[in-house]
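Note that one protein chain is taken out, while the other chains of the complex remain in position.
Let's look at chain A:
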Amino acid sequence: MLKLTDVASYYGNIQALKGVSLHIGQGEIVTLIGANGAGKTTTLMSISGVVQPKQGRIVFLGEDITRLSTERIVSLGITQVPEGRMIFPRLTVRENLLMGAYLRKDKAGIREDEEHAYTLFPVLRERRTQMGGTLSGGEQQMLAIGRALLARPKLLLLDEPSLGLAPLVVENIFEIIEQINKDGVTVLLVEQNAQMALQIAHRGYVLETGRVTLEGPASDLLNDPKVRSAYLGLD
């Protein structure tokens, strides 16, 4: 469904990605784990077209999207939930959700998906007239995911959805990510919480200083001695 081949991206003069190759199949949850600064966020930003890769190719559903605008990429069906949630603090919860549907014209479908978001996250319905900035961290994460779903994505990119959240809330969010995947949305999940991520993912990639150093089925990675010591804090 999505294939990155030897993608290299820079922030100014700093090379953040040194040739990343990975692929995601239809219906999968694939996770990308790695330490701070490994290039996880840059990988997602390169897929979304916010960062333009200097070399390499990104192909989505047979179409080369390497040089496309973010607007085009979103309309093709890739939506990102960015790190730190980035909800709009002075827009209401409902306005935040509808921003996710910015490129859509099908009013009935949008209304249906708004309802669906409230079903997944009942707290958003209660708070729909409140400003986004008044929500708690967990609620903001739910809003960010709900907003992305309003774009009716084929591929959902999630950047550190567990960041700064209490363990119970994280569990809830991960259950919902699994639910979204069962509903037919392919997921690329970037996480520092490797344990949680590998438990729900089908496959995983380990990123170190801008390169993929390890890949395989999630269960294999969970048992890999290098992964266990470096990312899971186990020996």
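Assume contacts are C-beta pairs under 8 Å (C-beta built on N, C-alpha and C of every residue); 3 or more make two chains touch, one makes a residue touch a chain; residues count from 1.
Going forward, contacts and distances are computed from a predicted model.
Within the choices "Polysulfide reductase NrfD", "Carbon monoxide dehydrogenase", "histidine kinase" or "Branched-chain amino acid ABC transporter permease", the name that UniProt assigns to the complex's undisplayed chain is "Branched-chain amino acid ABC transporter permease". For the chain left out of this panel, the touching residue among A:Leu17, A:Ile58 or A:Ile87 is A:Ile87.
Touching the missing chain, out of A:Gln55, A:Ser69, A:Thr119 or A:Thr213, is residue A:Ser69.
Within the full complex, the residue among A:Ala8, A:Ala35 or A:Val50 touching the omitted chain is A:Val50. Think of the hidden chain as still there; on chain A it touches residues 48, 50, 69-71, 74-75, 79-80, 82, 86-91, 95, 98-100, 102-103, 147, 151, 164.
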